[in-house]
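The chains shown are only part of the set, and none of them has been moved.
Order of writing sets the chain letters: A, B and C. Residues in each chain are counted from 1.
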Amino acid sequence: MESTLILIQCKDSIGLVTSVTQILASQHLNIISMREFVDELSSRFFARIECNGSPKDSEHLYNELKDALPEQAIITINPSKRKKIAIFVTKEYHCLGDILMRNFFDTLGAEIQCVIGNHEYLRSITERFSLPFYYISHEGKSKEEFEGEILYTLSNYRPDYLILAKFMRILSPEFITHYEGKIINIHHSFLPAFIGANPYRKAFERGVKIIGATAHFVTGDLDEGPIIKQQIIHINHNYGVSQMRIAGKEVEMAVLSKAIALVLEDRVFITGNKTIVFD
Amino acid sequence: MESTLILIQCKDSIGLVTSVTQILASQHLNIISMREFVDELSSRFFARIECNGSPKDSEHLYNELKDALPEQAIITINPSKRKKIAIFVTKEYHCLGDILMRNFFDTLGAEIQCVIGNHEYLRSITERFSLPFYYISHEGKSKEEFEGEILYTLSNYRPDYLILAKFMRILSPEFITHYEGKIINIHHSFLPAFIGANPYRKAFERGVKIIGATAHFVTGDLDEGPIIKQQIIHINHNYGVSQMRIAGKEVEMAVLSKAIALVLEDRVFITGNKTIVFD
Amino acid sequence: MESTLILIQCKDSIGLVTSVTQILASQHLNIISMREFVDELSSRFFARIECNGSPKDSEHLYNELKDALPEQAIITINPSKRKKIAIFVTKEYHCLGDILMRNFFDTLGAEIQCVIGNHEYLRSITERFSLPFYYISHEGKSKEEFEGEILYTLSNYRPDYLILAKFMRILSPEFITHYEGKIINIHHSFLPAFIGANPYRKAFERGVKIIGATAHFVTGDLDEGPIIKQQIIHINHNYGVSQMRIAGKEVEMAVLSKAIALVLEDRVFITGNKTIVFD
């Protein structure tokens, strides 16, 4: 049977759930799963509703919901199930490799359009999967020029999301405005611990007993964007910096994959610098 | 502000969520959190709804819901927030101790009425918390006699739930019918591995690398009741049977506490031999 | 600086550590890390010793150790750091994909020689990595014929280890004797729970709250071989069989990779139907 996915975010007010469910009932959409959350700090309402059946007239459904909900409500009916993504890399292969493999076997829930690297290292693996690789070096260029080249390349693809799969350049706030809420990064620590460069060295020096990774949306505020997913592993005194880095890569790979899946299945909403994850 | 908690279980049918939310709206109850699940195997609908506000007339609300829902729907409005429990023990202290401590500081979300032990070992700790301890030995008695004495003792208290906190006797199906769906046990393995006696010895002999514990409702079918919560820890070749037992106790204690909290907050529904946990 | 790795297993007796360390000192080998374990059930001693420096004469060192240790001691000095492996697959890609990717970037600590599949499905991904894929169907053949073909194919490669990366045929005890203690399988449950076929269906029916995976050595006793590594993830009532399978694959992939790394780094010893893992 067909199913309908409806995403809503708007100002909170009394009776939202009732209003929405009445409209769905009037369209003979039977709710299979409804997840909702009110962020009390921002007084905003978020919902993800799966129904059996499909609306006779999606535009009509949209308008009915729009009328019933507070002004400026953001309503999405049946978002694309096959989002388009571009992947940014530098030298480390593990996150890219994992994503390429899932894409090849069509379990990523997305379509990789291209890979952009500021080094050539990962061209070979990308091309083995018959995907285009763009080498855009940052060297000898202003950040503006570098990012301009990237934007130009992306303009041919118009991806829904950018995945920073161990991309080691900091993107400017200007760049980010082009893909607000659409850039996912993997940070090699359990943020907010070890913000910035060399987290494994800092972790080693501090003598921590856990290391981790954080997948988050990228905002203009470095390492401060909304966190989607975090995971850790236990380590001990035998781990030097390089062993931490090796162990950390496993976590980074797993966390980024999971975060991408959550976002691509439209399970993640952004509210302020946080996320709501209906997993 | 006052809040209202509504629990529903009934046969599934189209439009249940809509019916329920309309009724709540008509009573000016604003839904804060709604969790629902349809068990497709049994075709049953389960919901846990938290609202702001309280109904003017609870009986009226109950009847309205009853009329709107399929026959034999089970509806609970504002279940007791302070359930009464009796605890069954044998010799091991760790689960009892943890529960007594939480009870003393009133973070258990329940009121312990009494502790029943088939050995005397745990009388002292119980009485230090000013709670009654009943020593009911199983020795030299038929199971019927033994359980009859327990039932007689319980008849003074009429507890909502029985907690088997490392109680090492198997209760008869007849006994269980008196507290169907109301008896919680902690089993010292991640079921269904190592069903029955001596799970740590079996785990040792099998050479497993994880051990665990399972909190479950007790049914007539030993170790086969609906699972509420499970947790594991990693072990290695250095663990003999006794080290496993020591490590396992930490997991047992944590899992049982968590399961009790979930049940006492009315977050757990039973469907067949499974649970739905709205955590 | 050069380093020397020494592996020892033998009958336990008094003074083994002293004997061994004296011999190493006499050869100017400085112990960096020594891990040892006595399996009391079998009364056997196991040690893994990393030293700085390399022996002037490895054969002399071997003989000295041989003389000092109980009869039939198994001593290995500097085992190959680049073991050769063959991978067996059926249709599921996730474990193979992960191993191929690590092999391509040379972080597997091994050299994949070939992939053998009883279906054609995974030929394409294997060949994209420029590795030979052998399609050996089991259909219309006796087990003897099927395994004979596999052995014939392997005879060209003489791999150190066979990795069953979701290979869905049961190997005969006869086959296994050719690679005793050298075949690693990934089983899609936290053994000994859900032995045999369809573990995720069984897990669903039992209503468990955790699922897992187990990497183990293969013996003639199905699903009973020595366990190398286990890991689990938490699930809830929303997981149907297919969601469990999807979630389980992530665990299978991670556990198999980790187990392979441990074995290839010579950190795993087999004792009876258990392992000792010096991780």
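Definition applied: contacts are C-beta pairs under 8 Å (C-beta built on N, C-alpha and C of every residue); 3 or more make two chains touch, one makes a residue touch a chain.
Computed from a prediction, not measured in an experiment: that's the story for all the values here.
All chains are the same sequence, and 3 are placed; what is the full number of copies?
Copies present in the complete complex number 4.
One rule holds in what follows: only the chains that are shown with their structure count from here on.
Which angle of rotation, from 0 to 180°, maps the CA atoms of chain A onto the equivalent atoms of chain B, to the nearest 5?
180
Between chain B and chain C, two touching copies, which fits better, same or different residues at the interface, with half of the numbers shared as the threshold?
same
Cα centroid separation between chain A and chain B, in whole Å?
Here the centre of chain B sits 38 Å away from the centre of chain A.
How many angstrom lie between the CA centroids of chain B and chain C, rounded to a whole number?
41
Could you tell me which residues belong to chain C and also touch two or more other chains?
238
Looking at the complex, which residues from chain C come into contact with chain B?
For this pair, the touching residues of chain C are 37, 39-40, 190-194, 206-210, 212, 226-232, 234, 236-238, 240, 272-277, 279.
Give every residue of chain A touching chain C within the complex, in rising order.
Chain A reaches chain C through residues 33, 93-94, 97-98, 101, 104-105, 107, 125, 128-129, 238, 246, 250, 254, 257-258.
Quick one: in the complex, what on chain A touches chain B?
14-15, 17-18, 21-22, 24-25, 30-34, 36-38
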